[in-house]
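Some notes on the structure that comes next.
Our next item is chain A:
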Amino acid sequence: MLSDYLPILIMLVAASAIGIGGAVISWVAGPKQPSANKAMAYESGMIPVGTARIRFPVKFYLVAMLFIIFDVEIVFFYPWAVVYKQLHLFGFVEMLVFIGVFAVGYIYIWKKGALDWK
Partner candidate 1 sequence: MTASTRHPADTIPTPPGVTLEPGPDDKLILSMGPHHPSTHGVLRLILELDGEIVVHATPDIGFLHTGIEKTAEGLTYQQVITVTDRMDYLAPLSNNLGYALAVEKLLGVEAPPRAQVIRVILAELQRVSSHLVWLGTQGMDLGAISVFLYALREREKLLDIFELCSGARMMASYFWVGGLLRDVPPQFEGAVRKILADFPARFDEYERMLTHNPIFLERTQGLGILSKEEAISLGVGGAILRGSGVDWDLRRDMPYSGYEQYAFDVPLGARGDVYERYLLRVREMRQSLRIVKQALDRLPEGPVRISDRKIMPPPRAELATSMEALIHHFKLFTEGFKPPPGEAYQGIESPKGEFGVMVVSDGTAKPVRAHFRGPSFVNLQSLAQMVRGRYIADVVACIASIDIVLGEVDR
Partner candidate 2 sequence: MSVVTALRETFGEAIGLDLEFRGQLIVWIEQPAQIAAVCSFLRDDPRFQYRYLSDLSAIDRLTMEQESLPTGHDPAEMTGARRFVVNYQLLSMTHKQRLWLKVGLGAEAPSLPSVTPVWTTADFLEREVYDLMGIAFEGHPDLRRILLPDDWAGHPLRKDYPPAYEEVQFSHNFERIEKQRKYARR
């Protein structure tokens, strides 16, 4: 069972070799003539004002929180879906109940305006 994942591991190792190798090759093969101007962050040809490392106001913070909750809920559908054909009508009704709960939460956040972020 676990050995099914061995090919995946090998694939990951190979992909890592490409990914990290690629980054290293250009570092080795390319010329290196650093200068202060080259190292300056690009801001449309002007010298950057201030820094990019500020506390960035992420307006969709609330949506992101909701995303996590809903994503977890959706993951619950998967095991149910796999065995759905064995559950017959019970599975359908059960799912309706779950979707109902899901929908109530969804309608609530919509009405509360959490999705109309600005």
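For anyone wondering why these and not others, all candidates are chains of the complex that A comes from, given by their letters.
Here are a few things to note about the model shown:
Basically, contacts are C-beta pairs under 8 Å (C-beta built on N, C-alpha and C of every residue); 3 or more make two chains touch, one makes a residue touch a chain; residues count from 1.
Owing to the predicted nature of the structure, the values given are computational and were not obtained by experimental measurement.
By the touch criterion defined above, chain A in this complex contacts candidate 1 out of 1 or 2.
Against candidate 1, in their complex, chain A makes its touches with residues 43-52, 54-59, 118.
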